[in-house]
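Quick one: the structure is below, and I'll ask about it shortly.
Removed from the display is one protein chain of the complex; every other protein chain stays in position.
In this document, chain identifiers A, B and C correspond to the written order of the chains, with residue numbering beginning at 1 in each.
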Amino acid sequence: MESKKRRGILERLNAGEVIVGDGGYVMQLERRGYVKAGHWTPEAAVEHPEAVRQLHREFLRAGANVIQTFTFYCSEDKLEISGNVPNITGAQINEAACDLAREVANEGGALVAGCVSKTPCYVTSHSETEVKAIFKKQMDDFLKKDIDFFIVEFVDHVEEAVWAVEVLKTSGKTVGATLCISPHGDMKGVPPGECAVRLVKAGADIVGINCHLDPMTCVRTVKLMKEGLEKAGLKAHLMVQPLGFHTPECNLGGYTSLPEYPFALETRAITRWDIHKYAREAYNAGIRYIGGCCGFEPYHIRAIAEELAAERGFLPPASEKHGLWGAALEMHTKPWVRARARREYWENLLPASGRPKCPSMATPADE
Amino acid sequence: MESKKRRGILERLNAGEVIVGDGGYVMQLERRGYVKAGHWTPEAAVEHPEAVRQLHREFLRAGANVIQTFTFYCSEDKLEISGNVPNITGAQINEAACDLAREVANEGGALVAGCVSKTPCYVTSHSETEVKAIFKKQMDDFLKKDIDFFIVEFVDHVEEAVWAVEVLKTSGKTVGATLCISPHGDMKGVPPGECAVRLVKAGADIVGINCHLDPMTCVRTVKLMKEGLEKAGLKAHLMVQPLGFHTPECNLGGYTSLPEYPFALETRAITRWDIHKYAREAYNAGIRYIGGCCGFEPYHIRAIAEELAAERGFLPPASEKHGLWGAALEMHTKPWVRARARREYWENLLPASGRPKCPSMATPADE
Amino acid sequence: MESKKRRGILERLNAGEVIVGDGGYVMQLERRGYVKAGHWTPEAAVEHPEAVRQLHREFLRAGANVIQTFTFYCSEDKLEISGNVPNITGAQINEAACDLAREVANEGGALVAGCVSKTPCYVTSHSETEVKAIFKKQMDDFLKKDIDFFIVEFVDHVEEAVWAVEVLKTSGKTVGATLCISPHGDMKGVPPGECAVRLVKAGADIVGINCHLDPMTCVRTVKLMKEGLEKAGLKAHLMVQPLGFHTPECNLGGYTSLPEYPFALETRAITRWDIHKYAREAYNAGIRYIGGCCGFEPYHIRAIAEELAAERGFLPPASEKHGLWGAALEMHTKPWVRARARREYWENLLPASGRPKCPSMATPADE
Partner (left out) sequence: MESKKRRGILERLNAGEVIVGDGGYVMQLERRGYVKAGHWTPEAAVEHPEAVRQLHREFLRAGANVIQTFTFYCSEDKLEISGNVPNITGAQINEAACDLAREVANEGGALVAGCVSKTPCYVTSHSETEVKAIFKKQMDDFLKKDIDFFIVEFVDHVEEAVWAVEVLKTSGKTVGATLCISPHGDMKGVPPGECAVRLVKAGADIVGINCHLDPMTCVRTVKLMKEGLEKAGLKAHLMVQPLGFHTPECNLGGYTSLPEYPFALETRAITRWDIHKYAREAYNAGIRYIGGCCGFEPYHIRAIAEELAAERGFLPPASEKHGLWGAALEMHTKPWVRARARREYWENLLPASGRPKCPSMATPADE
């Protein structure tokens, strides 16, 4: 069987490989017309598989080594609350999503990660039994299919993430866990270093940060996790999958506290050149699983793969359609555009917003 | 045959219908990994038809009544210069693109427009015979396939556009012609009003503006075209397919003169709420073919269709996944996000750039 | 008598001299605590002569060749409306102001200009007889004292300015007339070129623009005046005394339409380096009377004198306390400050606002 021959995620990370993650699904598919903002549920895996498949493929082509199942918020309690998909069960979505991820992953030797995210149940019930039952149900859906490992993501209370890890580890599979927290810690104020320690003690093989804050801030938080692990004498691989938006003024609550969330974030979008700096910073911090979350489009993932091409030894397929550092502008008809065909130009550019009546920072709602 | 029964573009416009155009292909497919910036040629129609098909489908789903063939810059002289696709002929791309557009258009009762754009030959040779031969060749490719009408687009010298119209009108099909010029006129300084007159006299049934400048500026230029036609006692339908970027400081040369072109335009991206204002302004100006160009993603096209839903009598399919004016935020867990589930909020928001070290306007290279 | 030996303003301008004007009084004295914003009346000439004298002296020291009497809005009708100074008559203020200006002018060989500005009467009565009577009364106050010439300033209807010129010319003295209008023309839409023609035909010896808009815009308007005069075959000297604020978004109404007027204009203040560009631009446009209005502090006037030092043949007294182009930073203890002791640094600096939550442009109230 194919999956038997694949080298697993831990095997690769242990060998020192750089793993490129994929980008964000829900926000990109919202813009493509398949996900409802506010609900953010992944029924498109059943309703419009061609749209999900195509986005998987674009991330794969951009260099992703892991295809995450499109199963965000796909716990039964969340689906019920959103009321968005009365005729489709969570199990149907989870299974369809696994098939789509596997189909595309196989096109390029990528791994499939089954993904679980935070449950509404945690905040309302705070019951370990109930929350764990929800994670167990979703895990069982995944285990019917051919997935390689698990990722717990977008959890802002470390306690809930610990419960998820404990459930998923019962499968015997590798588990990565990323919190969506700031350098100040989780929603209860548990500092990143302690969060990392708790997750590793619960069994997580890979720990890190995803979503909620911009790339450089997320790298900073992962560094705090690393320091916490080192102080505790623990070891784990590190991963980071940040927002593809600039959020310099954000606090604990992350980008949902920004006035622009979720329908006017365009102006904060990161460029491919921002990604080069991020990928390098993450690599230098010792992080070896480097991807993206909301706002990361295929070309951002390609930029990670291009920045780390020397370390990885190859370029991704989509680089066939990309001159490194603007090189393909050399043949432009206008001399001033040709002058942009070089690294220094793009590295130093301070892009204008084109919006003179708008500020450069907002006041977060949680300030 | 299917095409016989379809009501044509002129029939619809004459009946007073609002036609929603599709969005931009090359820049969006560049970000998805299938088009090389700097070359901007459409070989993906042959190399990766699934990617082109998916984007067509997203625009259709967003409400587009017309699917434009993905044949930008697909003249033999341009393909040769770019040197990007040694093994594929322009005819192959043109024909594949027609098939893809037709396949998707048929899924939703849309029309297919065969598109030609400016030729490098015009500037280098300035020969009417040579330029017309190039347009003739591309037209012949299209005529082998089932297209509904032609669009000449992205031409910045009215003379070249007139030549294109003259060639395409020999087919007997409807021809729309859009220039990529500013309110100051074409590259030779011919004012928009006079450009419109020349195009209509050459046989164009629909005239207008596409690309190069932001939505409100393009609408302003189309108004000048309308005034020119009225003064000349001529009649034609009006269309507009602007950039999806804010370009307040641009001059004649349009956005290619901005320092951010083409790899750092993110921050200038328009929001869906900007689109509502644009669609209303275009409609009020008497424009009835309203679409987008570079920077217009599927959700921007959906916003046109949503703004004009009352006038058109229906919402597009993709509105199933979109609460109007943020309505779906009503169920968000955070009270401050719920407070955003209303039109006034989004209409009045001045989105922050998140980039305090960047300016809000740049100095165009042609200033 | 001293005034007999002085070379007059026309004599100097006819000889090709560059005349440096003084800066703005009311706004600067508001900040110093002697003028009430909203009223803007000049009773300080009587109440606090030492404050007015000191500001005159600072402008003189900065290089001003003309000291304008501090008589802004000092017509009886305006003083009555403002109700600010029940015990002081307009005549008292006018006469005290003349004495102060003369005292300081004599310290440095400068000329004294008696200044009249627009009357509330013009808009309410629109009576030529009444308005002219007001100007006559103010002129008679001035003629009791030793002034060299007259300046009509801050008038936004050319008709009122023409009336003022007609009155003042009966004195036999030289008259300069500056409108506070934009390139679009006066409040009735009379274009700058035609305004200039009317003023010169009424007898103005010097025409130009003051206040309401930023330096570069005012120079542009003066150029339009010059073109109008040339077309009409008329000759006159040109003068410009713009705002010391950046107002890129202003329309007809000028800076009073900006949300920041009058108590939050700080952030728009021009630097001395902006002044260098302005002075050069004004000189190149053929303007030979170059000064400032609201927002121009002594160091801005010095910057005019420094930019045009080669043309004028000397530096002003206050340059003793100013290293040209930052030269005096050469001995700073910090190396990065020393690196700023050169022209290129200051010419190319794009100063940050320090206000990330504020926009870079506002929406004028008259838009």
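Please note the rule applied: contacts are C-beta pairs under 8 Å (C-beta built on N, C-alpha and C of every residue); 3 or more make two chains touch, one makes a residue touch a chain.
Here the structure is a predicted model, which is why all the values come from computation and not from measurement.
Within the set C:6, C:32, C:137 or C:277, the residue that contacts the chain not displayed is C:32. Mapped onto chain A, the interface with the missing chain covers residues 350, 352, 356-357, 359-361. Panel shows chain C; residues 30-39, 50-51, 54, 57-58, 61-62, 81-82, 120, 123, 214, 245-249, 253, 256-273, 297-299, 302, 317-318, 320-323, 326, 328-334, 336-337, 340-341, 346, 349-362, 365-366 of it touch the chain omitted from the view. If you put the missing chain back, the residues of chain B touching it would be 249, 356-363.
We adopt the following convention: only the chains that are shown with their structure count from here on.
Of all residue numbers that take part in the contact between chain A and chain C, over half occur on both sides, making this a same-residue interface. Highest C-beta contact pair count among chain pairs: A-B. Distance from the centre of chain C peaks at A, each centre being the average of the chain's Cα atoms.
Work out the mean CA point of chain A and of chain C, and you get 60 Å between them. Residues of chain B in contact with two or more other chains: 350, 352, 356-357, 359-361.
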